[in-house]
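For this depiction, one protein chain was excluded, whereas all remaining protein chains were kept in their positions.
Per-chain residue numbering starts at 1, and chain names A and B are given in the order in which the chains are listed.
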Amino acid sequence: MIRLEEIVLRLGGKLVGDPRREVAGVASLSGASSGDITFYLDSTPVSALLSTNAAVVITKNIRQDIAEKSQVVTENPHFYFVQLINEFFPVDSAPRPAGVDSRAFIGVDVVLGRGVTVAPHAVVSDRVQLGDNVFIGAGCVIGEGVQIKSGSQVFPNSTIYAGVKLGEHAIIHSGAVLGGDGFGFVSEAGRWYKVPQIGSLVVGDDVEIGCNTTIDRGALDDTEIGNGVKIDNQVQIGHNCVIGENTVVAGCVGIAGSVRIGKRCKIGGAAMITGHLDIADDVTVSAGSLVAGSIRAAGRYTGVYPLGLHAEWLRSAVELRKLGRNKGESGKHNFDQ
Amino acid sequence: MIRLEEIVLRLGGKLVGDPRREVAGVASLSGASSGDITFYLDSTPVSALLSTNAAVVITKNIRQDIAEKSQVVTENPHFYFVQLINEFFPVDSAPRPAGVDSRAFIGVDVVLGRGVTVAPHAVVSDRVQLGDNVFIGAGCVIGEGVQIKSGSQVFPNSTIYAGVKLGEHAIIHSGAVLGGDGFGFVSEAGRWYKVPQIGSLVVGDDVEIGCNTTIDRGALDDTEIGNGVKIDNQVQIGHNCVIGENTVVAGCVGIAGSVRIGKRCKIGGAAMITGHLDIADDVTVSAGSLVAGSIRAAGRYTGVYPLGLHAEWLRSAVELRKLGRNKGESGKHNFDQ
Partner (left out) sequence: MIRLEEIVLRLGGKLVGDPRREVAGVASLSGASSGDITFYLDSTPVSALLSTNAAVVITKNIRQDIAEKSQVVTENPHFYFVQLINEFFPVDSAPRPAGVDSRAFIGVDVVLGRGVTVAPHAVVSDRVQLGDNVFIGAGCVIGEGVQIKSGSQVFPNSTIYAGVKLGEHAIIHSGAVLGGDGFGFVSEAGRWYKVPQIGSLVVGDDVEIGCNTTIDRGALDDTEIGNGVKIDNQVQIGHNCVIGENTVVAGCVGIAGSVRIGKRCKIGGAAMITGHLDIADDVTVSAGSLVAGSIRAAGRYTGVYPLGLHAEWLRSAVELRKLGRNKGESGKHNFDQ
């Protein structure tokens, strides 16, 4: 139980209500019990606010419609709530330092900082360097010469190929594969020959990479992920891409090779970006859009077929196809659809 | 060799032909040898039926065009065929109970039911509870406090984060990651801060989850997968989603956070559903469609650009772009395409 006065003393904000009121936990508006503290954003339907069981609500503006509850008023309620969790209700399932397990494999000439954890069945190959407090989860395979700076966490069953460099405080989720070979082949006399992928992958500080995401090493130069970049699950980033600082990439996005993305961009879920493009700073790409050309100015860009009832889609698709035909064309084709 | 009379005695159906005829194995129409039993669906081209080498065909209606073959007539031939495999030709590569391997890691306060298998190099963390006959494949990492009910199978190299709950008879395929952090960040003063993901993931009974599929834990509340849900490979399901019973989700689908999907829905391959939507019961979303708004009634919904020859697409795309311009606009842009 935490008293509201302790919270406000530590985190600031204006308290409306009894400072000695105690809260037992954090919860969402709908999931809160009567002892919980929650938060409300102006973009949330007000009905959710009015029906919450929470005792205390963090809000941007004082609310008259929940006068019976305590309120903490602050400019950025969501950020305040995050700080509240981190300070007073830390996640108890987070990885804890546990040293190097005897069932882990540690190669030769490995450099381990203080407080490093290597969990059972992990493999830390020759010449790896791990900074202070680095966490390597069970079953991870860290390739030769990989460098991981202090405070970074690599969750179980992730794989990092040889020579990759990770910055500080990275979070790499399970199943991620960093530094695999880029997709490079050259055609000669009717068959494909592999282009050796001898660049590397360099990841900045404060980067989070989601479950089963893959980021390829460069062909000759390096693939680069800037500081503060956040990447969701199941994302694919091709060789030689450069992602600018604080850009966020939602789930299922595919970015082909040699794409340069600016700072503070937001790439929506399942968007696909084809190769060798430049995307300016502060660009938002809507979910599901295919980007096949460079984008030279900030703004929001979209390209998705609007959803409709299947029967209506059939009609609009027929009309759209007609727009693509030259006059007099029969419309007969060597494909079905 | 199994006699047809044994099959019909056990599984029902009307036999047309010699009850003492024997079959050696099960096969597809095209792959069958002369000793095999196969099945025919009315939706299959009849040419495949007429050219099969199988001795026996399971059909919905008696067929005069294959009078020389034996037939088993039943309402649902595909379901009959599945029962036939399970009863008479069980898959011999299925996981077999093998106890807890000495090379597995078992934490403290772990509860193991009868007949549990933990394969080599798997990690079962502290306080995990495994029901009877649970199978944990090689290299799996089961996080702290995870609960898995009886009869569930987790194939090799899957990862389950701390606190996730799985129902009975789940099948989790290799490379799946369950309960990873949702993609939650809050912006403050120009950078992103991680929102702790303190909800969990609760999976019902009889759920199958495909290879390399990822399902995130909730931010505050839980992510929930209903009983009987079937999820294919490479699917991404975001935090706080709720998927209704018996819904099927095909490969490569992305579902962003806080989506509620009803019962008995069919989400086609590579469809993408953006966040905070509601999808009604009995909705079918066609493959490749982007769903960016709630769907409030059953039916089939589609939104994909019709495929065409590239040259025709170029023309239709130009016309479509024109539809988006205000009169008098030049069409000049800060992007290429």
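Following the convention adopted for this analysis, contacts are C-beta pairs under 8 Å (C-beta built on N, C-alpha and C of every residue); 3 or more make two chains touch, one makes a residue touch a chain.
Computed from a prediction, not measured in an experiment: that's the story for all the values here.
Engineer: I'm checking contacts with the chain that's been left out. Which of B:8, B:100 or B:307 qualifies?
Structural biologist: For the chain that is not drawn, the touching residue is B:307.
Engineer: Which residue from B:5, B:188 or B:208 sits in contact with the chain not drawn here?
Structural biologist: The single option touching the absent chain is B:208.
Engineer: Which positions on chain B touch the chain that was left off?
Structural biologist: Touch with the absent chain occurs at residues 26-28, 30-31, 76, 78-79, 82, 85-86, 89-91, 93, 103, 119-121, 137-139, 155-157, 171, 173-175, 206, 208, 210-212, 228, 230, 232-234, 246, 248, 250-252, 268-270, 280, 287-288, 291-297, 299, 301, 304-310, 313-314, 317, 320-321, 323-326, 333, 335, 337.
Engineer: Contacts of chain A with the missing chain: which residues?
Structural biologist: 105, 121, 123, 139, 141, 143-145, 157-159, 161-163, 175, 177, 180-181, 183, 185-188, 190-198, 212, 214, 216, 219-221, 234, 236, 238, 252, 254, 256, 270, 272, 274, 286, 289-293, 299-309, 312-317, 319-320, 334-337
Here is the rule we go by: only the chains that are shown with their structure count from here on.
Engineer: Roughly how far is chain A from chain B, centre to centre by C-alpha average, rounded to an integer in Å?
Structural biologist: 24
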